[in-house]
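My structure is below; once you've seen it, I'll send some questions.
All protein chains of the complex are present and in place, except for one that has been dropped.
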Amino acid sequence: MSEILDLVGIFVFALSGALMGVRKRLDVVGMAVIAEMTALGGGVVRDLILNVRPTAFQSSGYVLVPVLATAIVFFWHPHVARVMPAILVLDAAGLGLFCAVGTEKALDYGLSPLHAALLGVTTAIGGGMLRDVLAGEIPTLLYDRQLYAVPAMLGSAAMAALYTHDLHGWHATLAAAVLAFGLRIAAMRYNWRAPLARGVKSTE
Amino acid sequence: MSEILDLVGIFVFALSGALMGVRKRLDVVGMAVIAEMTALGGGVVRDLILNVRPTAFQSSGYVLVPVLATAIVFFWHPHVARVMPAILVLDAAGLGLFCAVGTEKALDYGLSPLHAALLGVTTAIGGGMLRDVLAGEIPTLLYDRQLYAVPAMLGSAAMAALYTHDLHGWHATLAAAVLAFGLRIAAMRYNWRAPLARGVKSTE
Partner (left out) sequence: MSEILDLVGIFVFALSGALMGVRKRLDVVGMAVIAEMTALGGGVVRDLILNVRPTAFQSSGYVLVPVLATAIVFFWHPHVARVMPAILVLDAAGLGLFCAVGTEKALDYGLSPLHAALLGVTTAIGGGMLRDVLAGEIPTLLYDRQLYAVPAMLGSAAMAALYTHDLHGWHATLAAAVLAFGLRIAAMRYNWRAPLARGVKSTE
């Protein structure tokens, strides 16, 4: 169950990576490379910090799903771009799931709730940051003021709180994921924004 | 003692990260993300290479100090920018401390003096390079010709030399840190510069 949801998250992040490749006029190989790194980057960093061999290098699905996503974007990308709103919804689902799964795995490996939540956020935002840096851009989440990291932080904190009260298993993971997902959707829908530092004018 | 100095270094690097966030008009969340990565990046890479769980994911202070630095910059950044000369001095202190502490930790884990010094330099310059890459800029230390990496190299080499002669403990660490700090300050004060490759014209 959790494995399937994880692969859904990987698929969605890979789609966003491959679409970035189209926007930057990369060829199909460049698209595949950036799709793999977007989809697997956050989880690999999480596992390196936990000092275990990354899941991405043990399960075939993790490697092949981004190839599938690249093929879909390669052949049907005008349609994929047209469904960008749907992509954003799926991306929010990936964000929610990755922060919940990442936090839970960190707690399983004995990190404190604070550090587990930090690692959950890292898992959720790492791949997207890598995608943007490789594409030569400042990571979206740093300057796009619609809340992105905050939903992941709250989802990770919720996961850590549930776990600390002995509530774990896929029900708890899904609840935390849904919380982060819902907050991200609401942030986009109602344009919730984080403030700029005092005295800094918005460029918009 | 060494822990306190380490946290001072983290605080100072986090300030420089958060100020970069202000310059790039990031919101408060983007500032916090870049501050955390600037402050913790070098040490995390060091610990991954040593194959141990990163200190940043075991101590609460390491995570919370960058949040504090972000809050200070968020509310008082015009003052923080005005004290930029002071920041540069503190940054030099962080550079000195991180190269000394990093080298010592690497020697404790059995690396040769050469490799320990290399890892000390990595610890000292890693976070700042990450900060600049995330902000969409070429890392300052690569093109700003005022010596930055060289003081860290000499401080790391001094630490390795002292350690090899059975001089360790915080006195030795502090001596190596002060050496690197002093060299960096002198490089800024007297505009010490590294040469360009033969025949390359400076752009200044």
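By letter and in written order, the chains are A and B; residue numbering begins at 1 in each of them.
Note that a residue touches a chain if its C-beta (ideal position, glycine included) is under 8 Å from a C-beta of that chain, and two chains touch if they have at least 3 such contacts.
Owing to the predicted nature of the structure, the values given are computational and were not obtained by experimental measurement.
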Cross-chain touch to the chain not pictured, restricted to A:Val8, A:Leu88, A:Leu114 or A:Ala135, is A:Ala135
Among the options B:Val33, B:Leu147 or B:Leu183, which residue touches the chain absent from this view? B:Leu147
What residues on chain B make contact with the chain left out of this view? 48-51, 111-112, 114-115, 118-119, 125, 129, 133, 136-139, 141-143, 145, 147-150, 193-200, 202-203
Hey, which chain A residues sit against the chain that's not shown? 21-22, 24-31, 33-34, 44, 48, 51-54, 57-58, 60, 63, 73-78, 133-136
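Simple rule for what comes next: only the chains that are shown with their structure count from here on.
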If you fit chain A onto chain B using the CA atoms, what's the rotation angle, as a multiple of 5 degrees? 120
Chain A and chain B: spacing of chain centres that average the CA atoms, whole Å: 29
